[in-house]
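One chain of protein is taken out of this complex; the other chains stay put.
Here is chain A:
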């Protein structure tokens, strides 16, 4: 007991709240970019609407006109659905990455989106409630499918005690294929031809079905989901320190994980029911957000949500204009940009490297 602790070289001071200015800057920048992308999306497309007309329609100054109909009834719900779905998928991606402690997690890659698609197709084919209640029956079916896929993938990847990123992604891809195949089989055997067409949305992803009356549920689920997850920012941060670290800091990891998995499945399912399986948003947006504002979820989730919204609105704008008047499924564009990012991340963070 003869040693004495070295006196601190620098005086004790409260560290400034980490990067607050940067956070505000990033959020402001994203909001401005999102607003610009939204206005561009309202103006551009198979019919060009002059920016002045867009603003008139939005502010209610325009009288009844084809422009007003295009902007308010066709494009605006589509843009808003893009915002909601992009934000939802990004937040779910960020949360899944914390839950499985792997930055390659994404609702698409973990098979949750495919599970949701299969569930939705099942509802479509057996025709629960006919036409009217499908706005609720489809998401419910998707939720059941998403939960099933998640349980399968997690169970398969965990076998043998340890869960590595490669096991997780392999299990996700395999389950994803199986469920997609089952959904296709179901459609071919039991579905009607027009259902087959409709079901293509779920396999490719697209915002073309956006209408005002299909927007409320995803928006509500997003608001509740993001609110709850923001409140859970601290336990989510604890998960980043590992199973043992989270437990010794007081988190019941098994219960917490199960609860958040269910919430993540719900958000994913509702987004997929609205827009099909749009891949890689949940991978790209959280990654970019972490680079910008760091890993703590209180800052990460809002930035990821805005980033995801921006990414999907831009991707959808691209999907509608690149090959106009052809409408490319937006999932194709997100896969074309997100796939390479996935490969880059995989190379950059090889497994077995010290963590």
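Worth pointing out:
The rule we apply is simple: a contact is a pair of C-beta atoms (placed from the backbone, for glycine too) under 8 Å apart; a residue touches a chain by one contact, two chains touch by 3 or more; residues count from 1.
By definition in this document, contacts and distances are computed from a predicted model.
Per its UniProt record, the hidden chain corresponds to "Histidinol phosphatase" from the list "Histidinol phosphatase", "Alpha-E domain-containing protein", "NADH-quinone oxidoreductase subunit J" or "Transport permease protein". The chain omitted from view is touched by exactly one of A:126, A:181, A:220 or A:248, namely A:248. Not every partner is drawn; the one left out touches chain A at residues 1-6, 8-10, 12-15, 17-18, 97-98, 101-103, 231-235, 237-238, 240-245, 247-253, 290, 294-296, 298, 349, 354-355.
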